[in-house]
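The block that comes next holds subunit A.
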Amino acid sequence: MSVIVVLAVLAIVVWLVIAPLRHGHDERAELRAASEREELEARKEAKYREIRDAELDYRTGKLSEADWRALDRSLRAEAILLLRRIDDAGVS
Partner candidate 1 sequence: MLVAGRFLLIVALVVALYGVGASLYGARRGNRGLVDSGRRAVYAMAVSLVAAFALLEAAFLRSDFSSELVATHSSTTTPTFYRVTAIWSSQAGSLLLWAMLLSVWSSLVLFLSRKRLREIAPYATAVLCGFAVFFLGLLVFLASPFEGLNPVPAEGTGLNPLLRHPSMMIHPPMLYSGYTLFAIPFAFAVGALITKRLNADWIRSTRPFTLAAWGFLGVGVMLGARWSYTELGWGGYWAWDPVENASLMPWLTGTAFLHSVMIQEKRGMLKIWNVSLVLATGILAILGTFLVRSGILQSIHAFGASTLGTPFLVLIGVLIAGSAALVIWRADDLRSESRLDSVFSRESVFLLNNLVLVAMCTVIFWFTFWPLISEALGDERSVGPPTFNSWIGPLAILLVLLTGLGPALAWRRATAANLRRSLTIPVVAGAITAVALVATGIGDAKAGLLFVFAAFSVAVIVQEYVRGVTARRAMAHEAVPVAMVSLVRRNRRRYGGYLVHLGIIVLFVGIAASSAFQQATDVQLRTGQSTRIGDYAVTYAKATSRVVAASNGRLERIDLGAVLQLRKDGRLVDTIATKRSYFPSADPSLGPVSSFFEGEATSEVGLRAGGLRDVWTVVSPSLEELRPLITKGDAVFAGPGAKISAQQREEFLAATLKGLTDSYTRDPPAATFRLIVSPLVTWIWLGAIVVLVGGLIAIWPGPRSSQRMVSAGYAARLARELGRA
Partner candidate 2 sequence: MDPSRKRTIRLVVALSSALLLATALIYTSFTASTETKTPSQLLSAAPTPERSYELTGKVADGSWEREGAVNTFRVRDRDGTASVPIRYSGAVPDPFREGREIVVTVRRQGDMYVGERDSLITKCPSKFQTQAPRT
């Protein structure tokens, strides 16, 4: 019984580890570009969350309307910049 288990495990291990070794070229430039795109995406998500959080803060009374509108405007401006950078990154 144990022998079967061991053999099965060995087979799985070898297959898992060997299979990907066929592909192999230098992807460093692609990876860098992908990382920068993902970074921008993450920042965009965070920025959207900030915008929604600010609105929720206003609606639950932690921000006055004037304060909120100012904050909202600047956050959206930052978001627009991010969208622009994302578009640029997509194009290049």
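Candidates were picked such that all candidates are chains of the complex that A comes from, given by their letters.
Before moving on, here are some points about what is shown:
Throughout what follows, a contact is a pair of C-beta atoms (placed from the backbone, for glycine too) under 8 Å apart; a residue touches a chain by one contact, two chains touch by 3 or more; residues count from 1.
Predicted model only: the values in this text are computed from it and were never measured.
The candidate from 1 or 2 that touches subunit A somewhere in this complex is 1. Taken in their complex, subunit A has these residues touching candidate 1: 2-3, 5-6, 8-10, 12-13, 16-32, 34-35, 38-39, 41-43, 45-46, 48, 50-54, 56-57, 59-64, 67, 71, 76, 79-80, 83.
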